[in-house]
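Here's a structure for you.
Only one protein chain is missing from this complex, and each of the others stays in its spot.
What follows is chain A.
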Amino acid sequence: MQPFRTVTGIAAPLLRANIDTDMIIPVQRLVGASRDGLGPYGFERFRYLADGSDNPEFPLNRKAFRTAPILLAGENFGCGSSREGAVWTLMGMGLRCVIAPSFGDIFHNNCFQNGLLPVRLPEALIRRIAEAVEASPGNARVTVDLERQEVITPWGEAVPFAVDARKKQAMLEGLDEIALTKQRAEEIAAWQARDRAARPWAWDSVS
């Protein structure tokens, strides 16, 4: 996994609620695709016109926001499917962080598995950041510092955000979760032995 420490840059506003995983990347695009080639298809139903040209109405097509590493989003961002293609697509578009009031739960987990940082902030604050960004497109900068667990707004305020210590550590160091869990093999084996004694049917009835 690509480590994440800090990112500073433009924050692109896409403040629609309930942006689902099918909006981020249509499932048909994921069949047989490599995870590295999905960026051009991100938000394609909104991003492109019928003739394939850029839709000038779509916020991420504006010149100031095309290379933004941070996305400002609405509530329930990433609701829908468990497919990690949604995360791979956003990263393929150059995004490293999504700031939203809330996320689809599975999408939120998938972000941490792949090095895309999901940050929950209050909706009103996200709107203020979006307004500041819109007021000075291409100039207003946002910093997301995972080490300090802070978002630095365009007006210089340091806003704290919450993140689980284990997930933070894994993101900062790009850690391999499977290897870390395998170190707990004895604890897992002990649990299995206890459970087999307590619920034999749960073990006997499956094989």
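Assume a residue touches a chain if its C-beta (ideal position, glycine included) is under 8 Å from a C-beta of that chain, and two chains touch if they have at least 3 such contacts; residues count from 1.
Keep this in mind: contacts and distances are computed from a predicted model.
Peer 1: So which of "Multicomponent Na+:H+ antiporter subunit C", "Peptide/nickel transport system ATP-binding protein", "Protocatechuate 3,4-dioxygenase subunit beta" or "3-isopropylmalate dehydratase large subunit" is the UniProt name of the chain that got left out?
Peer 2: "3-isopropylmalate dehydratase large subunit"
Peer 1: Could you tell which one of A:G42, A:P59 or A:G80 touches the chain left off the display?
Peer 2: Looking across A:G42, A:P59 or A:G80, the contact with the absent chain belongs to A:G80.
Peer 1: Among A:L49, A:A135 or A:I188, which one is in touch with the chain left out?
Peer 2: Checking the options A:L49, A:A135 or A:I188, the one contacting the hidden chain is A:I188.
Peer 1: Which one, A:T89, A:N110 or A:T153, makes contact with the chain that was left out?
Peer 2: A:N110
Peer 1: Over the whole complex, note the residues of chain A touching the chain we left out.
Peer 2: Interface residues of chain A facing the absent chain: 15-18, 20, 22-23, 26-28, 31-32, 45, 74-76, 79-84, 87, 102-106, 109-110, 113-114, 164-167, 177-178, 181-182, 184, 187-188, 191-192, 195, 199-202, 204-207.
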